[in-house]
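Note that this complex is displayed minus one protein chain, with the remaining chains in position.
Let's look at chain A:
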Amino acid sequence: MTNASAMLTALGDPSRQAILDRLSTGPLSVGQLADELPISRPAVSQHLKVLKDVGLISDRQEGTRRIYQVDPEALAQLRRHLDGFWERSLAAFARRAARTEEHDRSNDDDSDH
């Protein structure tokens, strides 16, 4: 729960959204991201750290460069969190609606007497 919320907040920043968006097409280094986005290299590094801390991306060393990539499992987890939330909520709504129907029926029965 907290993890999913942290991911949502990390994505609340337009620059981080742009970085994640760019990484969703394939792994890239800090330098490549800075070249392609209107964000300075130090800022890209900061955003990458936030995204990594919440688990949305992972990194690996490749020679002298550090390569960043989207963690598909993290995105799937975030989606499952919301999916489960709405499933429980709609089920509760359906139970509430069912009670209304019974209530209305019993009112009808009463008025028949």
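Here are some notes:
The rule we apply is simple: contacts are C-beta pairs under 8 Å (C-beta built on N, C-alpha and C of every residue); 3 or more make two chains touch, one makes a residue touch a chain; residues count from 1.
Here, contacts and distances are computed from a predicted model.
Taking the options "ATPase", "Ferrous iron transport protein A", "ABC transporter, permease protein" or "histidine kinase" in turn, only "ATPase" matches the UniProt protein name of the chain that is not displayed. For chain A, the residues in touch with the chain missing from this view are 2, 5-6, 8-9, 11-18, 20-21, 24-25, 70, 75, 78-79, 82-83, 85-98, 100-101.
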